[in-house]
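What you see is the complex with one protein chain gone and the rest in place.
What follows is subunit A.
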Amino acid sequence: MLTYTLKRLLATLPVLFVVSVAIFLIIHITPGSPAATILGMEATSAQIEAFNEEMGYNRPLIEQYTSWVSGIVQGDFGDSLFMNQTVLGAVSQHIGPTLSLALLSQLIAIVLAIPLGILAAHKRGTILDTMLMSFSLFGMAVPNFLLALILMLILGVNLGWLPVAGYAPLSSGLINHLTTLLLPALSLGAIQAALITRMTRSAMLDVLSLHYMRAARSKGLKERTLLIKHAFRNAFLPILTVIGQTFGTLVTGAVVIETIFNIPGLGQLIINSIVRRDYVVIQGVVLIVTLIYLFINLVIDLLYGVVDPRVRLDRKE
């Protein structure tokens, strides 16, 4: 298991490299020089010169890249061009709401989707299965901002059960925190839930048709044992992969949902930074989100090893 863990860790390094280069180049592939874009049309050449000097944009690219990376390794993501703040400061200020939102939507999605997916597979071909599948198709088709507006209208405005917008941090109490997040999390989690339901169903069906399921049934096991112990644990790995891969969609969705519900999360930070062309912040946020994404997928890879003995096998070849 230790070798496996190390191998997985090493495997993320090339990915990190490619991603960091891509993010680094954001500034340089946008048309015009960074200075011109940031300072605007009216900037004099002296101003541009001074700006480039200050930011180091006149140095060779390789040199800029290495100094950027070495800064990051030491925890220095640079300073915002417009806010009187470091990138890391701005991110840490905004990351809490986004993480809460993402985790809660993911949780809602998983708790809802996995049992429904198992049920659909178990009752395949029945009306229940067809209903669940049409429902999940619907869930995937409705854009999350539309769902957000509908939920807002029904649960927030008409019934008045939940606050329509705003955000209460965890420090203001768990209940408060959750009630403000519930609507956004539902809107954001719906697509995720639909996706995981379908994935669970198809992964379960794949496993249910395998030979060892018939062999297990021939032992006289209860249907529940067959479904959960034998089928689900095997189907869990592909489901887990989908959960990891769709984390990216979740963050993208969060940007939209945060704007609609006026939640001061990373989404707002990113949108504001894009409007202000604050490239340094954009770079930092994108890089941090990528790091989180890689981390989640690393954890999932390690879980593979925990669940499946064939994966953690340290083959000596």
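The rule is simple: a residue touches a chain if its C-beta (ideal position, glycine included) is under 8 Å from a C-beta of that chain, and two chains touch if they have at least 3 such contacts; residues count from 1.
Here is the rule we go by: contacts and distances are computed from a predicted model.
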Chain left out of the displayed complex - its UniProt protein name, from "Lipid II isoglutaminyl synthase (glutamine-hydrolyzing) subunit GatD", "Electron transfer flavoprotein small subunit", "Peptide/nickel transport system ATP-binding protein" or "Transketolase": "Peptide/nickel transport system ATP-binding protein"
Among A:F138, A:W161 or A:Y212, the residue in touch with the chain that has been omitted: A:Y212
Contact partner of the left-out chain, one of A:S20, A:T200, A:N234 or A:Q268: A:N234
Missing-chain contacts mapped onto subunit A: 208-212, 214-223, 225, 230, 233-234, 307-310, 313
